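Presented below is the structure to which this report refers.
Shown here: the complex without one of its protein chains, the others still in place.
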Amino acid sequence: MENATRKLAIICSKGSLDMAYPGLILANAARMAGHDAMVFFTFWGLDIVNDKKVDHLHMSPLGNPSMPIPAMIAGLPGMEALATRMMVADMDKLEIPHVREMLENLADAGAELYACQLAMDMFKLEKKDLVPQVKDVISAMDFIDKSEGAQVIFV
Amino acid sequence: MENATRKLAIICSKGSLDMAYPGLILANAARMAGHDAMVFFTFWGLDIVNDKKVDHLHMSPLGNPSMPIPAMIAGLPGMEALATRMMVADMDKLEIPHVREMLENLADAGAELYACQLAMDMFKLEKKDLVPQVKDVISAMDFIDKSEGAQVIFV
Partner (left out) sequence: MENATRKLAIICSKGSLDMAYPGLILANAARMAGHDAMVFFTFWGLDIVNDKKVDHLHMSPLGNPSMPIPAMIAGLPGMEALATRMMVADMDKLEIPHVREMLENLADAGAELYACQLAMDMFKLEKKDLVPQVKDVISAMDFIDKSEGAQVIFV
């Protein structure tokens, strides 16, 4: 028991830029510390591994009281793009890799990336629509199997 | 130790249709795999077990950059209902049960459903306002007790 590998199973359920990073950063930190890490992309989180969307994840200033933009203005055309550009610029300054590069780093480091079958069906996606770092499309039952003994983190 | 039952304790804190499903689906998968599963409904998540609301959970296109609807339009009357109808239709096509039916299935399968006392007080609800599948109204302290040894998943 004392030699059992520590394991993190992270579920990414949201596709906004600000909620894509926490799961990927935690998975990366787990791998750097030598722990097993798997990431399961489901519902809106599927956008993060959707090859057509991964480079265009947005951040909404609407419904997020932490952004200092009044709702009347936050809803105007262009404000979502502006909020997104601001966050991307901030991440660049801090030398945080873009999401696609983080996925590549994670897979290279041995983290296992999985997409949720049910979400794939809902959004009518096939395996070929995903970035190549996704190892497999699995069911919620498979996720339960694979996350045995893991610290499960739902983002 | 090696025969200890695996246990999942899921907290549902959001009442939108898209965030109701992940917790219920995970609880169901856990039960199907023979693990203990409990679901604790708190804050907005109380809507999921509110007998008057469970059949009318909505999905907001606002503040969700994964939905392909610009904020100016997403805020117009009717758009929330439209987004909701689209998701319900998708779930129906995939033969995913509606939320009320999922709660019935979960209780039948032996998952334990609990409502949060503090949230009940905030929203001025009584046990009789909830679907009958809710076993009890419990405090955060009770939840901590019951989730001993569990994989805790906060949705």
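Labels A and B are assigned to the chains in the order they are written; within every chain, residues are numbered from 1.
By our rule, a contact is a pair of C-beta atoms (placed from the backbone, for glycine too) under 8 Å apart; a residue touches a chain by one contact, two chains touch by 3 or more.
All figures in this text were calculated on a predicted structure; none of them were measured in a lab.
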Residues of chain B in contact with the chain not shown: 1, 11, 13-17, 42-44, 47, 57-60, 62-64, 74-77, 79-80, 84, 118, 121-122, 139-141, 143-145, 147-148, 150-152, 154
Touching residues on chain A - with respect to the absent chain: 1, 6, 8, 18-19, 21-22, 25-26, 28-30, 32-33, 35, 60, 62-66, 70-72, 75, 90-91, 94, 96, 151-155
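One rule holds in what follows: only the chains that are shown with their structure count from here on.
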Separation of mean Cα positions, chain B and chain A [Å, integer]: 22
